[in-house]
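Removed from the display is one protein chain of the complex; every other protein chain stays in position.
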Amino acid sequence: MLEARHVTFSYDGIQPVLRSIDLTLQRGETLLITGPTGSGKSTLAKFLCGFIPRIVRGECSGVLSIDGDDADSLTLTEIARKVSLVQQDPESQICTLTVSDEVAFGPENYLIKPEVMTRLVDSSLASIGSSHLAGRLTYALSGGEKQRVVIASMLACQPDYLILDEPSSSLDQKGILQLGQILSELKKKNLGVICIEHHLEPFLPSADRVLSLSEGRLFPWAQDVGRRGGPFQNHSVLPIETDALASMKNVSFAYADRPVIRRVTMAIHRGEVIALMGDNGSGKTTLLCLLDGLLNPLEGEICLGANSVKRLSKKDIAKKVAMVFQNPNNQIFERTVSREQLLTLDVLGLKESRLTENSGARLDEAGLAEFKDRNPFALSHGQKRRLNVCSAVVHDPDLYLFDEPFIGQDERGQRFITNTIAERARTGGACVVATHDLPFAAEYCSRLVFLENGSLLFDGRPESVFHRLEQTGRPEYSLGKVAS
Amino acid sequence: MTSRTGFIDRNTILHRLNPAMKLCALVSIAVATIVYPSWRLSAIVLLSILVCFRLSHVPLRLTKGRMKFILTFAALMLLLQIIVIENGSILFYLLPQIGSLGPFFPVTDFGIERGLDIVVRFLLIIFSSILFVSITDPTLLAYSLVRIGIPYRYAFSLVLALRFLPLFDSENNIVRMAQQSRGISLEVGSIHKILRSVRYTFFPLLVSALSRVDSLSLSMTGRGFGYSDKRTYLRITHWSPSDWAILAISVIFTIFCFILALGLLPQVSRFL
Partner (left out) sequence: MSLDRSTAQMTREIVTVAVLASLGGALSTFVGYLGNLINAGLGVPFGAGQFMAGLHVFWIVLIRLLVPKRGVGTAGGLLKGFVEFLTGSTHGIVVVLVSVIQGAIVDLGATLGGRPSPAGPGAKLVWWLSAGVSSASNVLALQFLYFSGAPAIYLFLIAVLAFCSGIIFGGYFAWETMQFLYDARVIVPVSEAAVPVLSSKRRIRIRNLPAIVLILFLIVGSSFYLAFVMKALSDPYSCEVTGLVTNPYTFTYSAFAGEQVTIVAELKGAYISLPPANYTGVLLSVILANASPQSGASMLSVSARDGYVVDFGLDGVLADGHLLLTRADDGLWLIAGNYAGSMWVKQVTTLRVY
């Protein structure tokens, strides 16, 4: 049994992150823990594997015991061999070049004999249904595959307890369903599992208990209601014009020899909010980059208004289109929040008073005004995302292209981003949002474009596309999930 | 499968040789040709390197981008030497006498010889490097370095660094795209602008890279990295008799070149 008693922890000695937590986990039991961003979930995970207080500094009190042994009497390695932690971002946990090396990494450090190790690697991969990945290079894996390799590499250390921190955050719908199955497999292997999750639905079937962490305390979980609040007219106010704001005609694109976009034709009109959906690797990000003129199509033509993107300068495109990429750190350039916010106005020579004034108001709306003079990289992940949105749209371009804007956003952040999108559509612009967020697509978008292997599979009103997806055997995109 | 390193995974005799031995051989060749830069001797070694390309089924692609650059560069170096060096017997003039002007740029036998010395040495170093990179699995290289006495935690940093390369490449691309989409272009007109361009590219990438350090070191510690001073390996590198033989040949070759360079074997160095 893994047991934590009266755990209190604070990084700075002032602001407690965990307040007197009590928690037990039996072998073979699966426990779900949910809670808002910043409620201390990751901190709790680090305590349970002994990283707090051994490696992470802070003020800590409370007792951790593993199978009856007080953790204080154990070394970190002794704890680590019993309790393994899968952290949030799989990309930051892979340390070797090939999948089998990665899974063997733990056993190698624990001086397991090569013959035994080979079996261990095979069985660890097999137990999460990923034997086919053994010979692959780690960098070429998809997000979901990376996640599974990380889990396998932990299983290869043969722990009794496994803690997963937000494992679904980098997964698409399919990956989340697979993860749910993996959890029930682990349960069969008599592992004690704690899964810390934002989206509970897919994991409820395999859960024995669900707890909720809020402001550093654990409570029994109660179904919460409502997401973004705020009403939003699903269907655009403006009549959809015949002139497209942007359009693609028979566009194809490939990285080296790997085709990513295949003959896509679509038009984007003023007033539209388009959800761009599809599995990881289906070409959503590439499609957005093509629309923004950042990649040149192999074939076909992309137009902004009446002009071909090819004939527009980068600055001209930047004036008309705002793009927000996935990783917030990759799109912040300045040293203070306010300079970051004004950067595009500066570069494009648009420092007129109206836009500059509006920019301040928008920061305020995003809840970032108080951080004006801070280094933007010092913001939290959610705050950075909101700054990305603010700074990209500061010059009121016609078309917004957002790539997974809702990841890591709490309710307030989601509301801000949704409002920004709605406002643009209402005032005669358009938005394309690549997202895995089914409720957003169903409730807030006027149109859903579904990509599969780079081809445009479905395009239409969200409800009808969801219907078609369900009909064509893609239960992971079932609207029923949204209703629940 | 393509990867960011130049390694081409094949199963040939050369691929199977011990990576640490291959590294020693490569260093021996480089040292030898720097110590005794004779184009005749270097050309013999270069030829055998080219044979090895064949043996290891690694394509040379002489016309592709980087190779083209290397060969063009070599040709330019040769030309430069020929122009700069005036001594030796004049063979002909690059610009023959026209009326009372010229002749200019005499080409001498010594100039050509010196030029060849430098160019063949350059090509030998580059081509043997390319061969090494193509036939050596970088992970095994790191592990084989452990076998010759480097602590595994240090050697492992090579694996780590290579593992993150493709990620940083792709993040670099995204940062550049994000710059473009915000209307930022790289400018190098003044020191101020250069610093700005560098800042806009380096800072986002640095933050992104360093923010991974905590999570990665926790993950590695959680899997027992540093648990013991020793470690076992899933994939093991061996020292076979042929490894020892090639190592011996390379070392002897290097010693031979030192002897030649010191002028201790004038009767041989006359020909090489």
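A and B are the chain letters, set down in written order, and residue numbers restart from 1 in every chain.
Following the convention adopted for this analysis, a contact is a pair of C-beta atoms (placed from the backbone, for glycine too) under 8 Å apart; a residue touches a chain by one contact, two chains touch by 3 or more.
The model shown is predicted, which means the values in this text are computed figures rather than measured ones.
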item: Hidden-chain contact residue, picked from the options B:75, B:94, B:195 or B:248; value: B:195
item: Contact partner of the left-out chain, one of B:5, B:232 or B:269; value: B:5
item: Contacting the left-out chain in the complete assembly, out of B:79, B:112 or B:158; value: B:158
item: From B:15, B:114 or B:182, residue that would touch the chain that is not displayed; value: B:114
item: Residue numbers in subunit A that touch the chain omitted from display; value: 54-55, 75-77, 335, 375-378
item: Missing-partner contacts on subunit B, residue numbers; value: 4-7, 26-27, 30, 34, 37, 66, 69-70, 73, 77, 80-81, 84-92, 109-111, 114, 118, 121-122, 125-126, 128-130, 132-133, 138, 141, 153-154, 156-158, 160-165, 168-169, 172, 186, 188-189, 191, 194-195, 197-199, 201-203, 205-207, 209-214, 216-218, 220-221, 225-227
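Note that only the chains that are shown with their structure count from here on.
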item: Chain centre separation in whole Å, for subunit B relative to subunit A (CA means); value: 40
item: Residue ranges of subunit A touching subunit B (in the complex, touch as defined); value: 46, 49, 51, 55, 76-77, 80-81, 84-85, 87-89, 91-98, 100-101, 104-114, 117-118, 121, 137-140, 150, 153-154, 157, 256, 289, 292, 294, 314-315, 317-319, 321-323, 325, 327, 329-333, 343-344, 347-348, 377, 391-392
item: Residue ranges of subunit B touching subunit A (in the complex, touch as defined); value: 1-4, 138-139, 156, 159-160, 162-163, 166-167, 171, 174-175, 177-185, 199-200, 203-205, 207-208, 211-212, 215-216, 218-228, 230-236
